[in-house]
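Just one protein chain is left out here, and the rest sit where they should.
Right, subunit A next:
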């Protein structure tokens, strides 16, 4: 481009010296050169090149992984330490460990036939707590299914978790969904929906409505690296950018989508590699580093709201547990690999080491908390198990806003029937309210 510019100036100075030359004609020539400088296509006006060169996907090393602590929990660059209070850090630690303990108990309970299904969060506690802590409690969360820690951080009680898994009379979901499909209007967490990726364009729509309302809140959308292959993901990422929505897309890249390893899920630079292609601000972080996750989410939120634009965070982590209770991951990965991550790079141990180095935690507190935590989980568990199932009439509610006449009729028929043949139905297991 430069040579052309110089040529233009050259011509101009020549023209200035030769008054006979038609200035108009010259400016036409220079104008032709300027429109030749950049392509004028509506779709792209980048640069011209005369070199036949394809961009290789492995041209660069990939977007780097942002971290604050090393694997042993030692802060590398002190300027990146978010300097959270002792109270906050201990709260984070307790939340992660309580989640871990609850997971163990509920996984076991499925194995024992007490609940029908469960999904653990082992190894990904850092992604949950780190990100949830950086959000406003009123920011709307659309999860996938492995984000229980975000709900726990916001105050969903052990009782509430367990009631949902048991589908008992105190389940907020009134026994209408499988375990781990939590939802809470009070805590701004949209009820989990099974089809993968559908939450992504919905998060964009919700963010659009928040933008219209100008309420200073953003939407947080969690999804896995496997889910990013869904068509919905493409539509959501593209749309969030074209509609300028205040939404944070948080990808938990945990290496596996059930048995599909990430190297079979995509060929490009993960999910972060796609962000710039959609015109989004993007970062890749160490998902097992609570502070890195915290910093990235806090900054993303600031940008999303101040600049009214979406942000993509890809949190690299490892799924230590099986996909769910219906999965046995020894079928597709070695026990050694799992043990490696559990022992060498776990978000809980890294944070614990940080706390130890600060003198905020020790063996005594660890022992006390472990016992206290286990006790809390076990007592909530025992309570949940004893509770009655919801009133059977709940089968008929919430199909529509107003119960339609054909359902009211069926409800009445069932009431009469149950009254008449009460001794044939296990009514004592169901709540009467």
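Rule of thumb we're sticking to: a contact is a pair of C-beta atoms (placed from the backbone, for glycine too) under 8 Å apart; a residue touches a chain by one contact, two chains touch by 3 or more; residues count from 1.
Note that contacts and distances are computed from a predicted model.
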Chain not displayed: protein name in its UniProt record ("Pyruvate dehydrogenase E1 component subunit beta", "Protein FMC1 homolog", "Elongator complex protein 4" or "Phospholipid-transporting ATPase"): "Pyruvate dehydrogenase E1 component subunit beta"
Omitted-chain contact residue, chosen from A:235, A:298 or A:356: A:235
Sole contact to the chain not displayed, among A:262, A:376, A:397 or A:431: A:397
Identified contact with the non-displayed chain, of A:91, A:104, A:174 or A:299: A:174
Full-complex contact with the absent chain, from A:68, A:148, A:165 or A:206: A:206
Footprint left on subunit A by the chain that the document does not show: 140, 142, 171-174, 176-177, 181, 183-185, 190-191, 193-195, 198-210, 212-213, 219, 231-232, 234-236, 238-239, 242-243, 394, 397-401, 404-406
